[in-house]
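Every protein chain except one is present and positioned as in the full complex.
Our next item is chain A:
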């Protein structure tokens, strides 16, 4: 039996944290969403909402999306949600010639990584409550 979830992320702070099915992409949030979209169309289901937290995707450089560990039939709810998230992010990326997330210094980037990690840890913590 496969792992119950897979972790799609561009957040380096998740590496070496013991996530067995971690897929790390060195890209921005919008491109990460497009990777997630491809996986959804291969039958992987969203477990977390793509737009976790309350920091806009044009502001935070980092995002982690939890998906089902195994693929099944395409889940239309997942298709709809990732589609909406991509459109939302595209609109926000167009606000400026250079999106805000590209201009952060090291300290701010580490803070964004920490927030994203905390959100995923919380999601898994709540999931554990159901066991």
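As a convention for this text, a residue touches a chain if its C-beta (ideal position, glycine included) is under 8 Å from a C-beta of that chain, and two chains touch if they have at least 3 such contacts; residues count from 1.
Everything that follows uses one rule, which is that contacts and distances are computed from a predicted model.
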- Given the options "Beta-aspartyl-peptidase", "Membrane transport protein MMPL domain-containing protein", "Cytochrome oxidase maturation protein, cbb3-type" or "Cell division protein FtsX", which would UniProt use as the protein name of the unshown chain? "Beta-aspartyl-peptidase"
- Query: Out of A:22, A:35, A:79 or A:100, which touches the unshown chain?
  - Reply: A:100
- Per the touch rule stated above, chain A touches the missing chain via residues 46-57, 59, 66, 77, 81, 84-85, 87-88, 91-92, 94-96, 100, 103-104, 108, 111-112, 114-115, 118-123, 125-127, 129
